[in-house]
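Here the complex is missing one protein chain, while the rest keep their positions.
Chain naming follows the written order as A, B and C, and within any one chain the residues start at number 1.
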Amino acid sequence: MAALSIRALSKRYANLEVLKGIDLDIESGEFTVLVGPSGCGKSTLLNIVAGLDRASDGTIEIGGRIVNDVPPKDRDIAMVFQSYALYPSMTVRQNITFGMECRGVAKAEQEKALANVARLLQIEPLLGRKPSQLSGGQRQRVAMGRALVRDPLLFLFDEPLSNLDAKLRVEMRMEIKRLHQRIGATIVYVTHDQIEAMTMATRIAVMHRGVVQQFADPDTVYRYPANLFVARFMGSPPMNTMPARLEADSNGPVVVIGSGRPDEVRLRLQGYDAAASYVGRDVVLGIRPECIAEGDRVFSGAVGPPVMVTAPVELVEPTGAETIVLLRLGGEPAQARISPDIRPTPGTTASFALDIRRICLFDPETERLIA
Amino acid sequence: MRDRSFTPSRALIYLIVTLFAAAYLAPLVVVVLNSLRTNEEIAQSSMIGWPQNWAFGNYAMAWSGFCVAETCAGIRPYMLNSALITIPATIFSTLLGAVAGYAVSLWRFRGDNWIYGIVTLGLFLPQQMRLLPWTIVLRDIGLINTLSGLVLIHTIQGLSFTVLFCRNYYVAIPHELIRAARIDGAGFFRIFWRIILPLSAPILIVTVIWQFTHIWNEFLYGVTFTTGQQQPVTAALIALSTPVADIPKQGVQSAAVIIAALPTLLIYLFGGRYFVRGLTAGAVK
Amino acid sequence: MTDVASTATRPGRSATSEMVRRLPEFLVIWVPLLLSAAHLISFSIWTIWISFTPSTLIPVTGWVGLRNYNSVLASRNWQIAFDNLLLFGIAFVLLSLTTGLLLAILLDQRIRGENVLRTIFLYPLAVSFVVTGTVWSWLLNPGIGIEKLAHDLGWTSFHFDWLVNRDMAIWTIVIAAIWQSSGFAMALFLAGLRSVDSDIIKAAQIDGAGPVRTYWRVILPTLWPITVTVIVVQLQFAISAFDLVRALTNGGPGIATQLPALVVYDLMFQRSQLGRGAAAAVLMLLILLAVLLPYAAWRYVRQRRAAHA
């Protein structure tokens, strides 16, 4: 049974359509991340699921029950907010038990639930404090505690980590993921940070302009982005995309970057049968930075000699763990991710190995993935 | 610019501030001094002067001595009347204004902007214009010559101010707080009572101070809609200050002014700090 | 934000009980707001209606067209009141604005005794206009006030008779009004100054701006919204000024310090010409609208811009 089903959901404000026919099915126990740039409609979608906003059209089912007309408190959900939305005038204890108080849960039961959650999140020492006396990470925990104590069918997270500093964000990310693994809850998590999406999700829904662009597990989203938007949005640095031309000779399809230039790059593709109809046409070529590496790299699982190109180096960014190189492929800019101890000199040329198995081709008109 | 070292320019700042403070205090000082001078002494010299014979009797006279026609009880009974009008009207207009401001700012509903706009326009509608309509309204609901009638007037008229300031204050409260509470299952009133009200101290102080001083100092409605022993303290003050058939009693009058202004002055003295804070939160939106 | 009302009014079996359950909150929101709005609208309409009737002592029915308006507009009282309003309105608003700003800037210099000083500048707000008018009429009266004091102290050439000088009397009202209400402007400006981002002040100092330039170019421009609020509040004070003038000059000497609010009251209640008084009140409302509409438009544009940003 799907924990959450969204059917043909749309939302209009006056003359602005912010959600255009969303369909999503989320299974029980899944950790779904809604990711997209700001203004893509992901937070609106979450608010509609929570019952804090109304859909203009479509239905929402939680646990098999249509909840369009059910007020938020009766939807069996819990929510963690970006600003945490801790009640400033209440102590941590009161913040966590407020929902139970509203539902009229017996005092003893409230205490038991509170104790469990406090232990789980290790916030026992904070229970008597006011939110203003807590650090950012502590507030975040309390906000989660307030959600956890409800033991709901569905957890909703609205960019809960965006107010934390980088180090704390990584810690909390792991903690949330661990928590999910431990309690097996169903989570819908909204973020604009694709790393959070990649690291935590069991499935990612990438949203853009009120439409779900792709809804799949993280690997699929990463390796086979459904369109150019997803390709450029996911990954850091993002996928290199460049205009190219698909040609074919007797041995199969060849993609040419900077066709006709003296430094044109010709890459022979294997297993790209779906692209056959594009032969002789322009396409957009996508290649992840990690698929362009120093010349002596051997890509795992590769058979035969690697495909090598020589390209001018424009800029070198060592990050410590790796070196990012900005280079030109057939005149088009591209980023490569090479070993940290290799530092090519800008202004010279160097040779790079390409993992052409993971090249994506997109239709330049529809921007959809071809192969 | 904001250092604390003592320089000629800082000396100048202190000088200017002191001069201003003196000018602002001067009227109060004059009234206090006059409240300690006899009427004769004031008449013989001028309004500004140091008391020659300390006339503390002025205060006894003002508090419980002087006569308004048959009633020779000073301003004491009228102080009580003013309190009976001012305190309930302040509480009602503040609470209703807070609830309405909360509703308008955090729970949008159809027509909210319109009604909010009209209500705040009330700040600008001249008082004199409303006197006769209120007469007719009070007559029709049977509240003329009752303190309840005045409480009603001040409550309804006060809403213009309280709704405006509370609303402006509440729009700064994060909406997520309300959303979280709704998911927790709290309704309109519980959210107001448990979450909004505890955050409202600064703005409630502003509205309470504002309403209290305005209602306490009001005269026109006070004398028109009450009778005899119910009149507010401003009426008793006027009885002292516009003598048609009497020599001016500026000594007693000054003492009465001080006593009558004491509640509002104390409110400003103790609430002034919060007033500034809340005023800003409420006004600049 | 959420459209709660429409959630509740969606038709259906549960909607009715939902309505009943939420009745108390609708009552608490709507009853006071509607009462307040209804009294404002009906009182205004009533006054407009009266302004077209021949009412004198009490309201009566009848229709006299624009006669009341013509007679008010033709009267010297109204003409003087209108001119005074222009002068008083502009002078008072500008001066209380600058006084309030100056005091706020001075208090912003982290000076000692700030709390005491702030209370001193604010306390006049607590005093009733009647008292303010009476006390200032003592102080400003040359026969018994400041001038007398100066003469008694031996400074016999000192001359300050604005209160009894019909050309200058309006300025005594300006003085008393500034004394009473500049604390309000100061409070708003002070809080505005305190909320200026300290980083931009540091940036200005690094750019080499002195204190004056920092205030003038960097800090004061951020106070613009507060300034508009102060202007509107003070303007409405100026337009409806009544008790203060009645106690300070009662429109005199002669009729030199008449103001529209005084004329309205005088016509309606002193002269028992309700119809004319109502006409004057409507004219006063029109003056108010002339001030408020541009302000409303400005706010609207600002909000639209903010919404788009």
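FYI, a contact is a pair of C-beta atoms (placed from the backbone, for glycine too) under 8 Å apart; a residue touches a chain by one contact, two chains touch by 3 or more.
Basically, contacts and distances are computed from a predicted model.
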>> I want to check something: the complex is missing a chain, and I'd like its UniProt protein name from "Coenzyme F420-reducing hydrogenase delta subunit", "Heterodisulfide reductase subunit A", "Heme exporter protein B" or "ABC transporter substrate-binding protein".
In response: "ABC transporter substrate-binding protein"
> What are the shown chains that the omitted chain is in contact with?
Replying inline: B, C
> So which of C:Leu57, C:Leu286 or C:Ala307 would be touching the chain we can't see?
Replying inline: C:Leu57
>> Can you say which of C:Leu35, C:Val164, C:Val218 or C:Ala296 touches the chain missing from this structure?
In response: C:Val164
> Which of B:Ile115, B:Val151, B:Leu204 or B:Leu240 touches the chain that is not shown?
Replying inline: B:Leu240
> In the whole complex, what residues of subunit C lie against the chain that is missing from view?
Replying inline: 46, 55-61, 71, 74-77, 137, 141-144, 147, 161, 163-164, 166, 249-250, 252-256, 265-266, 269-273
>> What does the interface between subunit B and the hidden chain look like in terms of residue numbers?
In response: 40, 43-44, 67-70, 131-132, 135-136, 138-139, 144-145, 219-220, 223-225, 227-228, 231, 235-236, 238-240, 242-248
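Keep in mind that, in the parts below, only the chains that are shown with their structure count from here on.
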>> Need the graph distance between subunit B and subunit C over the touch network, please.
In response: 1
> Centre to centre, by mean C-alpha position, how many angstrom separate subunit B and subunit C?
Replying inline: 15
>> Averaging over Cα atoms per chain, report the distance between subunit A and subunit C in Å.
In response: 55
> Residue numbers in subunit C touching 2 or more other chains?
Replying inline: 2-3, 6
>> Using the touch definition from the top, which residues of subunit A touch two or more other chains?
In response: 47, 52, 71
> So in the complex, which bits of subunit A are touching subunit B?
Replying inline: 47, 50-52, 71-74, 77-79, 81-83, 85, 87-90, 98-99, 102-103, 146, 158
> Inside the complex, what are the residues of subunit B that reach subunit C?
Replying inline: 1-2, 4, 10, 13-14, 16-17, 20-21, 23-28, 30-31, 45-49, 96-97, 99-100, 103-104, 106-110, 115-119, 121-133, 137, 156-157, 159-160, 163, 175, 179, 187-189, 213, 216-217, 219, 234, 237-238, 241, 250, 253, 257, 260-261, 264-265, 267-269, 272-273, 275-277, 279-280, 283-284
>> Under the stated contact criterion, what part of subunit C meets subunit B in this complex?
In response: 1-6, 22, 24-25, 28-29, 32-37, 39-44, 46-47, 59, 102-103, 106-111, 115, 117-132, 134-136, 138-139, 141, 143-146, 148-149, 152, 179, 183-184, 187-188, 190-192, 195, 201, 205, 210-211, 214, 225-226, 229, 233, 236, 239-240, 242-243, 247, 261, 264-265, 268-269, 274, 278, 281, 284-285, 288, 292, 296
